[in-house]
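Note that one protein chain is taken out, while the other chains of the complex remain in position.
The block that comes next holds chain A.
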Amino acid sequence: MEAVLKNVAGTAELLAVASLSGEVERWEEPTVSRAFQWARYCEHLCRRFHDNPAIRRVIEKQLRVTNHGLRAAFAGYGDVSFSDLYRCQHLLLVGLLKNPQLPISVMKILFDAEQSEYQEVTGYCSRIIQCKSACKVLSPLADSSAVGADAEVQAEMLMERLGALLSRGGEARHILDSVPQGFEGAAGHFCVVIAAALLMKKNSSQDFLLDWLQKEQSVLEQMCSSLPSALIIELTKKQPKFRDAFCDLLKKWASDMEYSLSEGEWIQTRRNPTVSFDRLTEHFLGLFETCPSVRVDVEEELNALKMSDGDFDVRGLSVWGDLLSVFNKSV
């Protein structure tokens, strides 16, 4: 264990040197190769002790100590955590490439296409670029579904990993919990990936995902706000649990609406972003079209709610009444 801790500390130092110090000026191919070997070793450690909380804690403790020291030694040092070590090679690479002191000869080796004895290092970046570009070239051809090939592939990976974790009896929530929330970029993409995951061939991880979704209302809400209607309809067709959750969400949205006299329309005041009344009815009608049985239940429920609101037929008094009248018009 001593040796392991020493090596972890050493690798953290290595990362710091690679990215922040002028030492790299003297690095040559064998040095770089050794550096990557150490990084790979740490990645291996991570995978090995991933399910061992006790050892993980010990390593994290060591990292805290090392970080403290390195912070003092290097200006601009960023702490390294246990989970960072999963991508240790990547961190090393980023550090090196961003370090202005890295000799151009070393950069050339990393991007070179020729073979050499330092197989892991030569052309390391070239391979990455090749992979990324190949994906970009092929992805438009594989776009057979509404979600796109990228999301499909990532969904597959997500489900595989969830499945692996669950079968080992490990904690799987953290993968989903720590995803960035919000409405920009990564979060929006995550919604598409979840949709793709739920549209996949039936597998055991989907139940876990659906349960998690039901608890994480905010993600569910974001999905239903940002995804295209056609996709949502697909989801309701394929996953009954999702359909129920979606239905509940629509009702919740409706109950948050207030009638605005100035606009002559039902609007949401406390949410962000808002859902319009028209969109809400669109969602409902789309849902009814694909699952007619739901219509009966929903109308019954809404009727009961309308009655509790006073059972008026005047527009603007009960959101339930207004919804029902829209439904009746579209019969």
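Keep this in mind: contacts are C-beta pairs under 8 Å (C-beta built on N, C-alpha and C of every residue); 3 or more make two chains touch, one makes a residue touch a chain; residues count from 1.
Here, contacts and distances are computed from a predicted model.
Looking only at the UniProt record of the hidden chain, which name from "AP-3 complex subunit delta-1", "FA complementation group C", "tRNA-splicing endonuclease subunit Sen34" or "BHLH domain-containing protein" is the right one?
Protein name of the absent chain (UniProt record): "FA complementation group C".
Among A:Ala54, A:Leu141, A:Leu261 or A:Val314, single out the residue that touches the unshown chain.
Reading the full complex, the residue touching the unseen chain is A:Leu141.
So one chain is hidden, and I want to know which residue out of A:Arg64, A:Lys108, A:Lys252 or A:Arg279 touches that hidden chain in the complete assembly.
A:Lys108
Kindly state which of the options A:Asn7, A:Ser21 or A:Ser126 is in contact with the chain not pictured.
A:Ser126
With respect to the chain omitted from the figure, which of A:Trp27, A:Phe49, A:Phe190 or A:Trp266 is a touching residue?
Considering the complete complex, A:Phe190 is the one touching the chain left out.
Footprint of the hidden chain on chain A, which residues?
43, 46, 50, 83, 86-90, 93-94, 97-98, 100, 104, 107-108, 110-111, 113, 124-142, 144, 149-154, 156-158, 161, 175, 178-180, 185-186, 188-190, 193
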